[in-house]
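What follows is a set of notes on a single structure, which appears directly below.
Every protein chain except one is present and positioned as in the full complex.
Think of it as A and B in the order they're written, each chain with its own count starting at 1.
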Amino acid sequence: MEFNRRNFLKFVAGGLGGTLLSPLPWKLIDDIAIWTQNWAWVPVPERGKFSYIKTVCTLCPGACGIQVRKVGSRAVKIEGRSEYPVNQGAICPLGMAGLQTLYNEGIRWKAPMKRVGPRGSEKWKEISWDEALDTLTTRIKGLRDKGVPEELAAIDGNQSRSTMALLIKRLLSSIGSPNYLRMPQEEDTHTMVNFLMQGINGPLAFDLENTDFILSFGCGLLDGWGFPGSMLSVWRHWISDEQKKHKTHVVQVDPRASNTASKADIWLAPFPGTEAALALGIAHVIIKEKLYSKEFIENHCFGFYDWFDEKGVEHKGFSGIVLGKYSPANVEIITGIKRRVIIEVARKFASAHAPIALAGRGKGTFPGSLYEFMAVYALNALKGRINTKGGTLITDDVPLAPWAEVEYDSVANNGLTKERLDRAGTSQYPFTRSLIHKFTEAINGNQSSPVDTLLLCSANPVYTIPDNQSFIQALAKIPFIVSLSPFMDETSMMADMILPDHSHLEKMIDIVRPTGIQYPLYALSQPVVKPLYSTRHSGDVIISLAKRIGGSVAGSFQWANFEEAVKERVSGLYDAGKSKVSWEDITKNGYWYTPSHSFGEWTDIFKTPSRKFEFFSTEIELALKAYSKGLRPVGAYALEGKSFDDTLLDLGIRSKGDEVYMPHYEELKSSGDKNQYPLLFLPIEFINLASGWIGSPPFLNKTLFDHQLTKDDLFVEVNPKTASQYRLAEGSRAILQSSKGELSVRIHLFDGAMPGVIFVPFGLGHTAYDKYLKGKGVNPNEIIDPIEDPLSGQPVWWNTRVKVIKA
Amino acid sequence: MEADAKKPGRLKMDGWIFFLVGLIAALIVGWMVFPLLLYSEKSQPLIFSHASHGPESDAGLDCEECHFFYEDGTFSGIPGIKKCMECHEDPESPLSENSEEVKLFTDYVGTKKEIPWLVYARQPDCVYFPHIAHVKMAEIECKVCHGDFATRKVPPTYKLNRLTRYSIDIWGRNIAGYKKNTWDTMKMDDCADCHKRKGKENNNACFVCHK
Partner (left out) sequence: MKKEENSKGNRYGMVIDLDKCTGCGLCTIACASENNISVLYDESDKTRNIAWLQISMVTNGKEFPETEVVYIPRPCMQCDNPPCVPVCPATATRKDPNTGIISQIYTRCIGCRYCMAACPYHARAFNWFDPLFPEGMDRYLSPEVSPRMRGVVEKCTFCHHRLMRAKSKAYAEGRRDLKENEYIPACVEACPTKAITFGDLNNSEHTISQLIKSPHAFRLLERLGTKPKVYYMSTKNWLKRMADNYLTGEFK
């Protein structure tokens, strides 16, 4: 028998036949088909028990109720809580994408870090929590030993009333430093208005749910203003089908066809910066046509009519000044709004059942102009909308229990007598609590930095503050910077040591009276997942730091941890409401509040010196005169006349006479020359692009249009007419140049943009974070050349002028 | 050689032997060697006896005690270590003299680690199977798909398909895919056939079982 070719073929044929008679080929085909579907790098989500954890979103001070869907121990989806009083189911894009801030490893610090390369080189070494806290303790103790505790400063972005903010402020006080700085925000200006016109030290509140006419002077109600979740739910209420009979009318003042302007019933586009004049023009019509609330004006207001002071000197009243200076014809010249429209809007506002005039800009991330906000608020007073249903509200504070007094030793007492570096609260800036740009100036203006150690908490000023380049310069001079940020943001990249916080879903944190909410509400979040990394709650870090410093500092922090500090405050709520509640109730619900508002009598609510609503602000009068006195030796100062007016110029106030104590229109001069820089550079904000200290999560990139961002190019909105003047076409590349620097952008032609203005979105142009964010677009803050707002001293960020160079 | 080749009968036989050898070898490879190569055997982390836990045993647990529906209608599947610890709580007082229980205490209860059970019925990720629609609404018994696990003393050997990475029980333990009992195979066709048999042909729309 020979195994020849012929037999070999037979063998093969037999083999083939046998194979076909066996399951092998069929089974193999099936298995291979399945095998092709198993790609090891395609994730297979782990299964587990589904559950919902109810908590509160603390990514902004809006405090929306959220529920987090979990599978096993993983969080997989964030949804709004429909039973939560603040937002009733609505949340904002950032809140919805919150899991990407939790789980994105590329943006989170995983353990305490020490810088090992030069600053900004992003070379880090992991250190233990003990080492980190020891280093900081030694540093602070050293400052106290040298008797210069004021060389410790902190920049805090937590909500001002929250326990976190209180703890940080307390730490600085007990150590002996007055240099506790807060990130600037719109609420600061509203709080000043509340103090100057109503004598109340606290944020303004608006009963938006019950209003039927909104006159918004630039608030991007649908563009993420203030408290997006709650704002959107209010908007839903305004336009709901049940509401159709008494629909809420919206008048939006906006230089651009924003989402809000497009959805508003009337869109007014005055020249940016002239909103106060428009408000006063509307006031003119209301006063002239006697459409104001006589009952409120005559009995509960001070400074509306002309009046005599105790010396017998006659003072002009608000009505006289408005009637004299702000006729619709004059206002048309200032604002560009037709007089016919001004009269129409004024009449509509005056005839509405429950109108509200609202001052603000964009998302409300930055402070506004004080006199402008006062002018807008005055409209509410004209119609007697103060503390009424569907009007502005004067609300009680949340009845939290106070902590024990801070203990001060001699070092602390001595340190606290030093003037704040930013001079906020001094006679020059009497009503402002914090001025971060003056802090920057103080450091940059000194040979050696007056700050030795800087703590940063929930803030990313390197990215978010206007004219951030000056701030970066200042940081370079500060010897030791410690960031408590959970994220690898721009500011922590400039730090020397990182003490990373948990992300918002890993910790308990509170928000006291969320921004703009109309009733006293206390919001408390719950940890949804166990901390993923070796991070620590910043509250616990502050407390353990104080304990390590010891002495009276430790004495001021008697709590074992953050939760205990919160618990002590919350204990004030147990018996404060209608029914008794427990700690468990509050942690379970995530909130405590008293929904019904007690509308006090107008005779009792105002805490101004006159005990009335003040069109003529006594506080401003006292402050300006005190400032003038402080400048010159006794006897040589002036309280009126030319010398006094010159003093006011120091403060940026150009008006004269009684007007300076009242809401009025101040023309803000831009720092750039109009001939050299012919165009106005106006940063704008989108609701679907996070522009605060937390970087925009990747999901939000999906919602950007390619006429907003293409690859790494940011598009700025320009009116086609303006563009054609500069021979710019859709997509042209251009350089925007201000006195501070330049940005490289591309042009998007947008009919809805006001001619002569270039609109640039905030939120892109990050130089830190991960590949999803870093290097995409440009940051408007880099070329903003802020001037100081008269009286408040806050940086004016919407008034920079630029020129366009076609690239 | 030439002489041999001229013998007619032998010539035929000679050639066909090669054919037969090829045929038989292929059949052996296809039916016996191939399954050995295709599957790797794995042992369960613990030898769990359903028989000593089930309704008939001393423990006398109902199936639903461990394999229950959550309020939202999702199926709990195999219980976690927490469930085991409801009874096996104290290592000092074991419930039996079984070495597997010792292992449970030392390896899992003590270290709070979940037991990495090998799941015979694990389907690909693209498959959605609601137990509640079948067990509660259609009143199909567990064993119709899973076989009679409740009385097993020792879990069957887990055989992993090296290619697909799924258990042998999906295709079935018979390499030919021959099916005697309803629970022998768990392929898509089995689902579809059953739907058809029960007059639920609409449930063979793709999205009913795919996600």
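The rule is simple: a residue touches a chain if its C-beta (ideal position, glycine included) is under 8 Å from a C-beta of that chain, and two chains touch if they have at least 3 such contacts.
Please read these numbers as outputs of a predicted model, since none were measured by experiment.
Of the candidate positions A:51, A:444, A:710 or A:725, contact with the hidden chain is made by A:710.
Touch with the chain omitted from the figure is made, among A:86, A:215, A:754 or A:768, by A:754. Remark: the omitted chain is touched by one listed residue; of A:262, A:446, A:473 or A:724 this is A:262.
Listed here are the chain B residues that touch the chain not shown: 69-74, 124-126, 128, 130, 132-133, 136-137, 202-203, 205-208, 210-211. Against the chain not shown here, chain A presents residues 37, 39, 41-48, 69, 71, 74-80, 89-93, 96-97, 99-100, 102-106, 222, 229, 232-233, 235-236, 239-240, 257-259, 262-263, 267, 269, 532, 687-688, 698-706, 709-711, 719, 750-755, 770-772.
Operating definition for what follows: only the chains that are shown with their structure count from here on.
Those residues of chain B that touch chain A in the complex are listed here as 1, 14-27, 29-31, 34, 38, 70, 72, 74, 76-77, 124-126, 161, 163-166, 171, 175-177. Within the complex formed with chain B, the residues of chain A that make contact are 1-3, 6-8, 10-19, 21-24, 26-28, 30-32, 34-35, 37-38, 44-45, 47, 49-50.
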